[in-house]
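Apart from one protein chain that is not included, each protein chain of the complex appears where it belongs.
Showing chain A:
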Amino acid sequence: MFDFLSDYDDPSIWGAFWMTVKLTALSGVGSLVWGTLLAAMRVSPVPLMRGFGTAYVNIVRNIPLTVIILFTSLGLADIFGMTMGASDFKVQGFRLAVLGLVAYTAAFVCEAIRSGINTVPLGQAEAARAIGLSFSQTLSLIILPQAFRSVIGPLANVLIALTKNTTVAAAIGVAEAAFLMKEMIENEAQTLLIGAVFAFGFVVLTLPTGLILGWLSKRLAVKR
């Protein structure tokens, strides 16, 4: 009954989920960095940066991820010739997918962190400025560390959503879990079983994420 699980080797079921994990991990790190920078821009005293941050978030988070991912492949790669330094299509597709996922997810990371910044009392920033810390030092040493700790829960949500959003990469031929699932559904008879197996696979990936980050958010909470 489960023959289909071992009948595929390009990608195999393990290979496909491993690709999902790689997409999630790289895009997660990338969107955390880019999202933090965007949040810093949105609270910066420079109007141009604030404007850019606001415009970016409001445009990007309102475009469907599928459109963004397709644009990376059909737009950036095919029309503008951005091959991401890749020599073959598999690597290129993977890198473009990560780029699209980072661009999209960062908008949500930015808003989560910005709401965290709003939980840090104004007095913390005043005290930091009063001892002579610069704006960037105040942000990086005092505000952001406290903001991050208060938004681990919301960031866990973003990470879980990202894990599931990686399935959109199948649209540009990245051989991750949803890509293999579609292939299996086309070739095999046990459609429901295949669906259940892949659903289970994603729960196995995302459930621990929520549990571990939920535990961390309690442990690292800043006491006031």
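By definition in this document, contacts are C-beta pairs under 8 Å (C-beta built on N, C-alpha and C of every residue); 3 or more make two chains touch, one makes a residue touch a chain; residues count from 1.
Assume contacts and distances are computed from a predicted model.
**Student:** Which one, "ABC-type polar-amino-acid transporter", "NADH-quinone oxidoreductase", "Glutamyl-tRNA(Gln) amidotransferase subunit A" or "Pyruvate dehydrogenase E1 component subunit beta", is the UniProt name for the chain you do not see?
**Tutor:** Missing chain, per its UniProt entry: "ABC-type polar-amino-acid transporter".
**Student:** Identify the residue among A:12, A:83, A:115 or A:146 that touches the chain left out of the display.
**Tutor:** Answering carefully, the residue with contact to the hidden chain is A:146.
**Student:** Which one touches the absent chain: A:54, A:124, A:157 or A:190?
**Tutor:** A:124
**Student:** Against the chain that's been left off, what residues of chain A make contact? List them.
**Tutor:** 45, 121, 123-124, 126-134, 137, 141-142, 145-146, 149, 222-224
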